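Just dropping this structure here.
Every protein chain except one is present and positioned as in the full complex.
The block that comes next holds subunit A.
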Amino acid sequence: MTGLLGVLLPAVPLVAGLAGLLLPPAPRGAAGGEGPARRAAVALGVTGAAGALAVAVALLVTLDTPTEAGTTWLDLAGLRITLGVRLDGAAALVAVAVAAVALAVQVYSVGYLRRGPHDDLDVDHRYPPYAAQISLFTAAMLTVVVAGDLILLLVGWEVMGICSYLLIAHDRRLPEAPAAATKAFLVTRVGDVGFLLGIALLGVSAGSFRIADVLAHDHATGTLTAACLLLLAGVAGKSAQFPLHTWLPDAMAGPTPISALIHAATMVAAGVYAVTRLFPLFVAAPVALAVLGVMAATTLLLGAFAATAQDDLKRVLAWSTVSQIGYMTGALAVGAPAAALFHLLTHAAFKALLFLAAGAVIHAVGTTLMSRMGGLRRSMPVTFWCTLVGLGALAGLPPLSGFWSKDGVLAVAQTAALDGTGPAPAWVGWLVWLAGLLGVAVTAWYATRLLLRTFFGELREPLLHPHDPPALLRWPVLLLAVPAALLGLAAFLPAFADRLAVPAARLAVPADGPAEELVHLGPALLLPTVLLLAGAGLAWAGWRRDPTEDPARALGPLRPVLAAGFRLDDVQHTLVVRPVRALGRLARTADETVVDGAVTGTGRAARGLGGGLAALHRAALPRAAAGVLAGALLIGLAAVLIGVTS
């Protein structure tokens, strides 16, 4: 029964997506807009997501013990690939989050991608492929969530990548969208080279790609460390960790609901989730966890600082995603997958909320630049309050959800640092803990700045008459505000905590200690709260001095560097993109002149030789006669010689 639910979970949106792809992509004739194809696409998309949500909730309710179900997909000699699901509490919870965000995005998109009264006549949102691609995206992420086999996980993993590519490139009016989409896919694909190799190493070592078999097998230490490090490359790509995070800010070229989908519960969450799935392997490979810790701390601070200097509302949120995922991978590095998953869930709620609310703002103002917003508090009260909840949760304001989950991460890091309890060395704990604490202050600073620049002060574009969005956009935002505010309190529910703790409970290592706690009430909570107030206070003070100026001016000469994300894009361009392009040109030239040149050269030489011989044979009589005689002489000589020797 639960196995069937697990299969249905990705199957429902998959069917909706495939059916949606068959609809005509563009309306026939000029009528467009609300054609029958669009209505069918809306129905398919919403039904698919709602169906997935229903299945996920049913799974969450009925699943009491971890379940496996599956069948052989491919049996190679000594290597088995299975087509199966592996369900546990954490999988069910993440599935619910994925399906809920997908449903919100599907509903929101109906209102967001509609031809407005001010749009040009030729605006055609190509809604049927868009909705179908969201459905496929959801199906792919749910495949990753339930996959019981590494190859099946890879299928979901990569299909998600290609769907993100298609969706980021969806907006045909943005000239930068195709480049951003290509970059998103290629950067993650480079990481996936490592992911594939890691999977291959593990599968070959265990003789099976089934996750249960891989976890149960006793791998050689070297193989395991190499495999885990390789897997981390893929995780870094998907979850936008340094140095493969560069695609994520550019991915903002996608429509805003897509940003919400990619940043909240899918895509970027997949990397973290995959590590929790295979966590026992990482526990046995402390080197990989140490690398993950360094990656996490770097990403966390890099993302937070880059977010401080952005003027584009969506880019602030994008960089904040990079930074928040850093908290999750940090939690993994110090050995707390449950804390990572908890933050993943709360982040899914508040980041989806923030993006959809930002979409409402962009919809109303017609720009993504904060320097052209301001004073929206009065004219868009619903959006304002929802954004306030989201930003509070992001910064970790008690008692909103982010507070509890971030505290969970910091508390585990603290214990790992002070007591050295984590599976990785203690310095990893220190690194994650200190970076996390600094991150709290910086996060509070940029969250406050975003709020003040967008909603407070005076309206900078006086001609605009912004207003709260229509119901189709408003309701998803309002409903997402509930978990963004309250999900943190769920940690006090034993049922919730138990489900999240399932992956950790299977660990071989902490046999003595009690089950990991999600929330840690105590004096340690004060430190992050103080840092939060300090960060928010600084931003407020900067704004207070001159409400028309950007608090980011306090960054001084660092501002352009931070705004460009530490210029890592340029580094990537110089070190990877340009050399590869040059190599491509070189390979082409070499192939055409050397390899093919040798072939055509052979042909030409043969023809030349033939021509030469032909010319020789067209000799005048005296020379021809001399030739004949010389030949006769040679033959005679040869006959004599042979005759002598034999």
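Rule of thumb we're sticking to: a residue touches a chain if its C-beta (ideal position, glycine included) is under 8 Å from a C-beta of that chain, and two chains touch if they have at least 3 such contacts; residues count from 1.
Please note the rule applied: contacts and distances are computed from a predicted model.
S.K.: So which of "Cytochrome c biogenesis protein", "Iron complex transport system permease protein", "ABC transporter substrate-binding protein" or "NADH-quinone oxidoreductase subunit M" is the UniProt name of the chain that got left out?
M.R.: "NADH-quinone oxidoreductase subunit M"
S.K.: Out of A:Y108, A:Y127 or A:Y165, which residue would touch the omitted chain in the full complex?
M.R.: Result: among the candidates, A:Y165 touches the missing chain.
S.K.: From the list A:P36, A:P560, A:G603 or A:G631, pick the residue that touches the absent chain.
M.R.: A:G603
S.K.: When the complex is taken as a whole, what residues of subunit A touch the one chain not shown?
M.R.: Missing-chain contacts on subunit A: residues 21, 24-26, 73-79, 126, 129, 151, 154-155, 157-159, 162, 165-166, 169, 172, 175, 177-179, 182, 185-186, 189-190, 192-193, 196-197, 200-201, 203-204, 580-581, 583-588, 591, 595-596, 599-600, 603.
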